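A single protein chain has been omitted from the complex, and every remaining protein chain is retained in its original position.
Take a look at chain A:
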Amino acid sequence: MYNTSNMISLDTLPIGVVGIISEFSDKVVGSRLIELGLYPGKRIQVVRKAPFNGGLYIKSDKNAFAIGLTEAKSVFTTTD
C-alpha cells in the first residue's frame, strides 16, 4: 500500500519537507495522534525543533502540534 523504501521516522524528516504519515510503531502514541487527527495518509511537516533537544513543532492541515522527540521516532512517514 505504501512505498516502504522511502519510509523514514518523523524525527529524521527534514524541516520543511512534507511527509505522509504511513504507520506507528508505538500504539499508545499512535492512537493519541489518530485522535488528534493525525492518521495514516495525512500530510505532515516539521516546522522547527524545540530548544534543548526537545520535541518537534509539527503542522498538518494548518493545525499545529507538539510531538516529543522519542514519540516522533515511532511515527513513520513517506515522502513523495
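In the analysis below, a residue touches a chain if its C-beta (ideal position, glycine included) is under 8 Å from a C-beta of that chain, and two chains touch if they have at least 3 such contacts; residues count from 1.
Heads up, the rule we're going with is that contacts and distances are computed from a predicted model.
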| request: If you had to name the missing chain as UniProt does, which of "Regulator of SigK", "Ferrous iron transport protein B", "Anti-sigma K factor RskA" or "Acyl-CoA dehydrogenase FadE" would it be? | output: "Ferrous iron transport protein B"
| task | Kindly note down the residues of chain A that lie in touch with the hidden chain. | result | 27-37, 39-40, 47-55, 57, 62-71
